[in-house]
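Here the structure comes first, spelled out in structure tokens, and everything after it is commentary.
Missing here is one protein chain; the remaining ones are kept as they sit in the complex.
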Amino acid sequence: MIKAGIVGGTGYTGVELLRLLAKHPDVKLEAITSRSDAGTKVSEMFPSLRGRVDIEFVQPAPEILAGCDVVFFATPNGIAMKEAKMLLEAGVRVIDLAADFRIRDVSAWEKWYGMKHASPELLEEAIYGLPEVNREAISKARLVANPGCYPTAVQLGFLPLIEEGLVDVDHLIADAKSGVSGAGKKAETGFLFSEASDNFKAYGVSGHRHLPEIRQGLSLAAKKEVGLTFVPHLTPLIRGIHATLYARLAADADLQGIFEERYRDEPFVDVMPMGSHPETRSVRGANLCRLAVHRPQGSDTVVVLSVIDNLVKGAAGQAVQNMNIMFGFQEQTGIDIVPILP
Amino acid sequence: MIKAGIVGGTGYTGVELLRLLAKHPDVKLEAITSRSDAGTKVSEMFPSLRGRVDIEFVQPAPEILAGCDVVFFATPNGIAMKEAKMLLEAGVRVIDLAADFRIRDVSAWEKWYGMKHASPELLEEAIYGLPEVNREAISKARLVANPGCYPTAVQLGFLPLIEEGLVDVDHLIADAKSGVSGAGKKAETGFLFSEASDNFKAYGVSGHRHLPEIRQGLSLAAKKEVGLTFVPHLTPLIRGIHATLYARLAADADLQGIFEERYRDEPFVDVMPMGSHPETRSVRGANLCRLAVHRPQGSDTVVVLSVIDNLVKGAAGQAVQNMNIMFGFQEQTGIDIVPILP
Amino acid sequence: MIKAGIVGGTGYTGVELLRLLAKHPDVKLEAITSRSDAGTKVSEMFPSLRGRVDIEFVQPAPEILAGCDVVFFATPNGIAMKEAKMLLEAGVRVIDLAADFRIRDVSAWEKWYGMKHASPELLEEAIYGLPEVNREAISKARLVANPGCYPTAVQLGFLPLIEEGLVDVDHLIADAKSGVSGAGKKAETGFLFSEASDNFKAYGVSGHRHLPEIRQGLSLAAKKEVGLTFVPHLTPLIRGIHATLYARLAADADLQGIFEERYRDEPFVDVMPMGSHPETRSVRGANLCRLAVHRPQGSDTVVVLSVIDNLVKGAAGQAVQNMNIMFGFQEQTGIDIVPILP
Partner (left out) sequence: MIKAGIVGGTGYTGVELLRLLAKHPDVKLEAITSRSDAGTKVSEMFPSLRGRVDIEFVQPAPEILAGCDVVFFATPNGIAMKEAKMLLEAGVRVIDLAADFRIRDVSAWEKWYGMKHASPELLEEAIYGLPEVNREAISKARLVANPGCYPTAVQLGFLPLIEEGLVDVDHLIADAKSGVSGAGKKAETGFLFSEASDNFKAYGVSGHRHLPEIRQGLSLAAKKEVGLTFVPHLTPLIRGIHATLYARLAADADLQGIFEERYRDEPFVDVMPMGSHPETRSVRGANLCRLAVHRPQGSDTVVVLSVIDNLVKGAAGQAVQNMNIMFGFQEQTGIDIVPILP
């Protein structure tokens, strides 16, 4: 039984972490902090947790968190980079669900995130927490950078093709669609029900913060800089990301076989039969990426469809998966959830 | 470990039963039958169950079902009444999620359901499976009539008031709103996304089949015939029922205390603080009824708000709860699910 | 051709007024003001108006508005009461879409709206702009208080019963459901897509600001204080209100005939055949209230179903209807819109 703390748990990744940790047999939730809501019972803010989580939000207090075995940062970008160091020095292992430690190139990070990095010296140590790529390193990591939601869906879809050198990596296209919970729980006009419902739009076409993160991961796999056009869209779902990936084949190959082989032992990636159409709801609430490969009309363009629940495999679920790996628990523990459908 | 069978599991109560039983530690799913889809893998029809349920739908076969300890009927009305008898005689315990055994008055049942009852002799034995009323009888029952979704929400909301004789039972009003999954998975124009989305309407105001079921339960509690106006509405949710209940107070009382006392030991009923507004999403995916009592403006009209997930506490979850009671399992086993929010 | 001004047109009633006035043949939109968005083109904030409305938001400037024939206040509560007087003195006719002039009893208004009224002397002059009740007075009014959305739906549904003395007015019940646009365009967490979608809840059960407004209108019709329990709910629609009204019959009568007779000459009230179920989408985008009367199971409880589009007959459309009456235009001008379905 390890002791876990959560910093900043009032958003959607926070409540999702709570949902998962509340039933995790090896974890005791020691503390959850919130500057603005200290003193409020967690179950008052999230009635879904009545009878499940009995603690209150507390003021961020180093001494409390320092007594934990693991601390999750479910904070906005720019918090973990200031507070992780102290915790690491106290022997706490840290999983950051925000973007502070995802990009290895400090200047790129600072450009895309519009602030100075507070702990550039930690970037080298931080492990990018995509278990399907870095499981071994994660198991030993002190500091894990939990991947973004789009980057999870897009990388898992492209990796088998790129690792095998099958596609032209200079002109990759990722057309991705996200449910609205990806924008978090901030009160912003654009995410009101009356604005986002019965509506579909692209956004950030000129450049989205997940672009450099995806590009970094794919370039590592390609062993060269990749060229990527990434167009995110907002679609009226609460949860779910659907990435439609396009690449031009440089060589012929058994695409289905390659995907199945790549993910044969992965408990949280499901390669569907060739030509399938994975639906976002088929992973709703679950820590799972479902993939399907297509080669429409037999042309030289391969299409990969990749779906995740952005709050689970795209955030809190993957964070618990990383924790399980870090502490040597069975990897499915606490996240072995059957998707809820309909 | 008991062996369970499901008859007719291709609808929403079927897939929900599968979601719950797939993780129930004391149950082995022996067979699931479907006339129209025999031979299809369950996980092909419901990709959410890929890797979870590996069996195929099979033709209804008495000998297979007769070897089960319990059989769930997740069929349309009118099937269980024909097939339950044979199973009971074979020593199988039966839980009917349809309406065949819910109404004790055969002629009333035949009027509302528009068909002749095939096993009127079983009606006396059948136990109405609302554990908060009939737990003891359920534990010994061979045949359980699992309550309807509206009846569950409405009865749990009205019972404390009626049992204590606090309200005028001649003029009860239940204004109930249901998500669209309550209509099942039948292909009907009125439940198409383009019809039911961004729309709200009442239906069946002149008389809905759940009216006699609710009236029967409330009349038993009142020990006299109650008068009830029941108006169901269709609202653009997938899951969820919200019942808004109105009654005129005949006597003054500590309403909140009475509700809390009534449900003190109930694992699946949550009485919120006086004046709360339970949301349907706060029970999404969970076997739970949340209630709140109001007395607006101090008038003599009491308002009770009652929410359930129609597919869980209103159907499959309650069926598993009944099974747990029947077989002496710990009542929460397999249905101790944290609601999914957002 | 009259000149119209809009104060505070950046919200949903504002954009809806613009949609309607943009095509009104007798109105020239002279100015639209906004403190926060002065200098922004209207069509930049509302791309739906590109090519339709070419002006910019301007700072509120008395001299511009004073040159208008009519000024609409599409502002939060508490603005019109400060600014209407000056305009009235300049000979401008004023239609307030907020609540400042709806309640005749100053102290009641101040209690419910939590502020001191700035122009109590105007309350007597202000005409409550429900044309189906006050058409004659509206035609001569300088100052019209445009009704609230719930009050429009509830009053139109109850009025025929109350005016004819057919029901017990001490125990009226209005169970009302509103789409989310009724909450306006303010950025508040509770109205985010991820909060309000796939969810249903009651709110303000202990007391909603529209309660005294409805009670005032019904009491005038009843010629005595009525008793009303009003429970509003939030439902995942963008537009639409569905009011389900309950009353106990004090006398027998031809209910359908009374409703049809009452609204025979009303261009914007449609009495459907007895037993119908009006849907909110059947009035989407249109200035229309559809009603249906029920007497379920022949009991002494009458049920009236009433639907409107909260932004049209519940706000901007009714405001234009009032303007048409005030200026002697044909009443349907500019608001003779066919509902959009699906």
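Each chain carries a letter (A, B and C) given by its place in the written order, and its residues are counted from 1.
Heads up, the rule we're going with is that a residue touches a chain if its C-beta (ideal position, glycine included) is under 8 Å from a C-beta of that chain, and two chains touch if they have at least 3 such contacts.
The structure presented is a predicted model; accordingly, all values stated were derived computationally and were not measured.
Here the chain not displayed is in touch, across the complete complex, with A, B, C. For the options C:G165, C:G207 or C:P342, the residue in contact with the chain missing from this view is C:P342.
Only one of C:H171, C:H233, C:R284 or C:K313 touches the absent chain when the whole complex is considered: C:R284.
In the full complex, the hidden chain is touched by subunit C at residues 12, 15, 19, 22-23, 46-52, 181, 185, 197-198, 238-239, 270, 272, 278-279, 281-286, 290, 336, 338-342. Take subunit B: the residues that touch the chain left off the picture are 12, 179-181, 183, 185-189, 191-198, 236, 238. Mapped onto subunit A, the footprint of the missing chain covers residues 171, 173, 175, 177, 179, 194-195, 198-203, 205-207, 211, 227, 229-231, 233, 235-240, 242, 244, 246, 248, 275, 277-281, 284, 294, 296-297, 299, 301, 303, 305, 307, 342.
Keep this in mind: only the chains that are shown with their structure count from here on.
Rounded to a whole number, the gap between the C-alpha centres of subunit A and subunit B is 37 angstrom.
One inter-chain figure worth recording: subunit B and subunit C are separated by 39 Å, centre to centre, where each centre is the mean of the chain's CA atoms. Between subunit A and subunit C the centroid-to-centroid distance comes to 45 Å (mean Cα coordinates, whole Å). Of all residues in subunit B, those that touch two or more other chains are 198, 238-239, 278-279, 281, 284, 342.
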